[in-house]
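Removed from the display is one protein chain of the complex; every other protein chain stays in position.
Chain IDs A and B follow the sequence of writing; residue 1 opens each chain.
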Amino acid sequence: MSKDNQILEELTKSDYKYGFHSDIETESAPKGLNEDIVRFISAKKEEPEWMLEWRLSAYRHWLTLKEPTWQNVTFPEINYQDIIFYAAPKQKISPKSLDEVDPELRATFEKLGISFDEQKRLTGVAVDAVLDSVSVATTFKSKLGELGIIFCSFSEAVREHPELVKKYIGSVVPVNDNYFSALNSAVFSDGSFCYIPKGVRCPMELSTYFRINAMNTGQFERTLIVAEEGSYVSYLEGCTAPMRDENQLHAAVVEIFAAKDAEVKYSTVQNWYPGSKEGKGGIYNFVTKRGLCSGDGSKISWTQVETGSAVTWKYPSCILKGDNSIGEFYSVAVTNNYQQADTGTKMIHIGKNTRSRIVSKGISAGKSQNSYRGQVKVMKRAEGARNYSQCDSLLLGDKCGAHTFPYIDVENPLAIVEHEATTSKIGEDQIFYCNQRGIATEDAVALIVNGFAKEVMNQLPMEFAVEAQKLLAISLEGSVG
Amino acid sequence: MTTPNEYINTVGKAFEKFEASLNGSKSTFLHELRKESLAAILKSGLPGPKHEEYRYTNFGKALEKSIAYEGIVAETAAASAPTPLDSFEGYKLYFVNGKLDASRSDLGDLSEKVTVTSLASAVKEQGDLKEYLGSIVKSWPDAFSHLNTAFAKEGVFIRVKKNTILDKPLYIIHSNDTSATEVLAHYRNLAIVEEGSQLKVIEANFSTGANTSYTNTVLEIFCKKNASVEWSKLQLENETALRIDNSLVYQERDSKCTINTITLSGQMVRNNLYIALDDENTEAHMYGLYLIDGKTHVDNHTSVDHRKPNSFSNELYKGIMDDQSHGVFNGKIFVRQDAQKTNAFQQNNNILLSPNAVINTKPQLEIWADDVKCSHGCTTGQLDNEQLFYLRARGISEDKARAMLLHAFAGDVIANISVGPVKEYLEQLITDKIEN
Partner (left out) sequence: MLKIKNLKASVEGKMILNGINLEVKPGEVHAIMGPNGSGKSTLASVLAGREDYQIEGGEVEYIGKDLLDLSPEERAREGVFLAFQYPVEIPGVSTTNFLKAALNQVREHHGKPALDAVSFLKLMKEKMALVEIDQALLSRSLNEGFSGGEKKRNEIFQMAMLEPKLAILDETDSGLDIDALRIVANGVNKLKTRDNATILITHYQRLLDYIVPDFVHVLYKGRIIKSGDKSLALQLEEKGYDWIKEEADTVSA
């Protein structure tokens, strides 16, 4: 480093030293958002200058944007100056045993069939020596390391692999993409970074590891997955266990970059706190997820099971740039009580012979509103592009709504785009048939709903499919009767 | 969301001029309605490219002209040219440049149970007009409908009294001749089809001339109990015609309504179709064909509003786009909470014939009732190669085979027009168009 730079760095450093002298030692930033807060977060994470600049440019852009209003959801206005944008993971007072954990929460764990050990991890009960999560994690890590796979927290990646982060961050979801992604870019707390080198097939679901470490990722999570030529990875985010996060606003960003012939499979199970039965509280889940099939023959597949959050706003998308690249979107979104979900996907066909497939299953119950919103866009150059979309809605009860907003834009005469949608209710004759075999109405509903969602559930990694099925049933409890 | 203020100022000024030209007729309820509508536009503005409902269809600068009332309204009707529909059996009303051509119109032996008159006469003679005029527009507001309400002076009023079946179809034939000057028409049609009655209307639009014609029309149809209406729109204007067509239908119990919208040419055409099914056992059919080439831009926005139980709607729109033409389809199905046992089906199929043609389609379901069967399907593609091959293997030339398949594709829509001569006429037009 040249002397000038050194001086410059010292100057800038001392700048916020003055501004936040006392706060630097504390764990949280004060409420509200301004450039100093962005600097504070960056400093707290000991980030290099370029990262800070990147954050600041995102912040400055955010200031010029307005919160979007086009989605089919309503919620009270968010006061961004009333949010604490950075809080280091607190050492919570851990319950000594599961007996101290909220019985309602435990009941849900039981229904999901989550093991005691895992329940302990999820609730923060001190874990016994045999199942030390850190050592498990380390084992995984060394195994992955042998293959050259990098899988670490985002902060660690910024420190250890700055050249990779610098190259790919914002390459799929640019800083100026949308209101919430700009916000995330400015203040993201942490997240995951995953890099699969050329020709490597990741031998395990990255879910297991992630699950152990998923707890303290914070409300502005950022994930970046880079799959080099010919590589493969399957990644699972979230878990079926209910998440009682205090932070109301979650604005995550996920970027996936797939090089030639690379394949990335990304699965999500989202079960954040949906608010009370009366519609009080709950998480606002505003997520930007996008994958870029950059190279020829690459493939990105999104699978999501969305049961939680009070308001969900998310459209995992694929930009099919490489010729013969493939995008997939499989989604089950369940809304009950007063939940609102506006979710779907975008498939942007740029390359020749690109293919995409959309299967969306929306289930609405209670007084909830469930919207599918999607776009299939075939650009002029995308000769031979093909899309098939199937969007089905199932209604339980007469107070909820199901809405479908598919945009289909085709600019190439050699493309074939097919879209089908249906809306129906659970038939009384189906329920009676189940009743007659001794199955209670609520279980019958669960059975039928799982059948309805099967095509999507089949896409989930095996270990989660079973839990996710139970999760659907739990989410719909009390919706028929 | 709104267009620049300058447009709005133009609207305000145009209205003042329009008002001045009305002389004595300012005290009618119609004029109150005009002022309300004007206020509504001044408030909302006219939809620009960022307006969700108009994102693909931007009338842009053209709007400015279309609303500048002065100067482009031809005060005298030119002599109307003959049209291919002249020889068809039925009642005829001819309009030239938006004005009634009484000399050619022929209502012949129209039953006294059927009233067909000008909007201006209806305002004077029809005591209950106030209950109807503009009432459907209020439940489905659109800036262009408001604009029409504010400026419309000409149009057709139709009333079919209880239990009357109109024996022959009524043709409303518009010809715009822009060879001398631009033409602007805000005409307004209203049909009240009373209990147990039946009406068939063919509304055809032709244009000639190199100057632009601007048409912004509103049609309101009231389908009373057990009434049946078939209204077909033939949009056959030339490449200098801009058209915004707003059709709104209100249906009572046991009524049936079919709206056919056939667009074969024009510069830019926007059709807004809204059908409210406000009682049980109502049935609505919407059929549309846009077979376009050159730089023609056609945008069909349809909405069917199921408000009560046991209603049925069926929609089929098909598009064939060649050259640099641009098709837009947006079909909304609303099923309100009360509308249990609704059956609603929608299908939109498109074929792009050229690398420069574009289609934007958005079928949309909004459902608040649970005991419903609704579906929509939508495809964009090209002719089936297997079918093509089959025909060619039987000795049919590729061109002929293509034409046959395209004709069959479009024919699905035309088949729903029940007036024989009109169907045959359209089939011929389609054949000519496909084979050229």
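As a convention for this text, a contact is a pair of C-beta atoms (placed from the backbone, for glycine too) under 8 Å apart; a residue touches a chain by one contact, two chains touch by 3 or more.
Every value quoted in this text rests on a predicted model; they were computed, and no experiment measured them.
> For the chain omitted from this view, which of the shown chains does it touch?
The omitted chain makes contact with A across the full complex.
> Looking beyond the chains shown, say which of A:S57, A:N72 or A:N450 touches the absent one.
Hidden-chain contact among the options goes to A:N450.
> Can you tell me which of A:E146, A:E163, A:E278 or A:D429 touches the chain that was removed from the display?
Per the contact definition at the top, the residue touching the missing chain is A:D429.
> Tell me which stretches of subunit A touch the chain missing from the display.
427-430, 432-441, 443, 447-448, 450-455
Criterion: only the chains that are shown with their structure count from here on.
> Using mean CA coordinates as chain centres, what's the gap between subunit A and subunit B in Å?
45
> Along subunit B, where are the residues that touch subunit A in the complex?
52, 335, 337, 340, 350, 352-355, 357-382
> Going by the contact rule set out above, which residues of subunit A touch subunit B in the complex?
The touching residues are 70, 378, 380, 393, 395-425.
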